[in-house]
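With one protein chain removed, the remaining protein chains of the complex are shown where they sit.
Our next item is chain A:
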Amino acid sequence: MIKAILVFNNHGKPRLSKFYQYFNEDMQQQIIKETFQLVSKRDDNVCNFLEGGSLIGGSDYKLIYRHYATLYFVFCVDSSESELGILDLIQVFVETLDKCFENVCELDLIFHVDKVHYILNELVMGGMVLETNMSEILTRIEEQNKLEKLEAGITAAPARAVSAVKNMNLSQQIKDIKLPDLPQAIKDLKF
């Protein structure tokens, strides 16, 4: 069983956290913090297995992680999982992300954490490995994305326009101009 999947950057900022056992929010943050401290002090050329997270699990649990550029991908697993198997799984996860986001980088994870969750849900379910075949995972994700697009259809057009405008980073400026009068102005037109 996988107990938790954590992704954080070189400074310990969480980018994704998935716990398959309940911890309250404070505990979750502490676990992320402790895991980061354990993992970050290790060189890149040492092994990827770690025992001894005091907060999560016990002697039966291991931390298995990989470090890619600015991100750490950490899986906390018990002894029923194969260590090398989980390392492969992390690789599959990252490669899938790479395919979905086209050259994934930390920013993709920052702004699309929901999508990352959807991708992860196709790999792991409730702490158990669901699928490891990447092409199968990709088809599932694409089909679901299609569903979303279909639903969005015409009604989402304005929303998309809005987000396009926002992505030009105008939103802050618009907000700064204090627009609350705008709806009032529209009302006055009485159309």
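Everything below uses one rule, namely that a residue touches a chain if its C-beta (ideal position, glycine included) is under 8 Å from a C-beta of that chain, and two chains touch if they have at least 3 such contacts; residues count from 1.
Rule of thumb we're sticking to: contacts and distances are computed from a predicted model.
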| item | value |
| --- | --- |
| Protein name, per the UniProt record, of whichever chain is missing from view ("MICOS complex subunit MIC60", "Actin-like ATPase domain-containing protein", "AP-3 complex subunit delta" or "RING-type E3 ubiquitin transferase") | "AP-3 complex subunit delta" |
| Touch with the omitted chain, as defined above, among A:His67, A:Lys99 or A:Arg140 | A:Arg140 |
| Touching residues (missing chain, whole complex) on chain A | 1, 14, 16-18, 20, 22, 24-26, 28-29, 43, 45-51, 80, 82-85, 87-88, 110-111, 113-114, 117-118, 121, 125-133, 136, 140, 143-144, 147-148, 151-152, 155, 158-159, 162-163, 166-167, 171-172, 175, 179, 183, 186 |
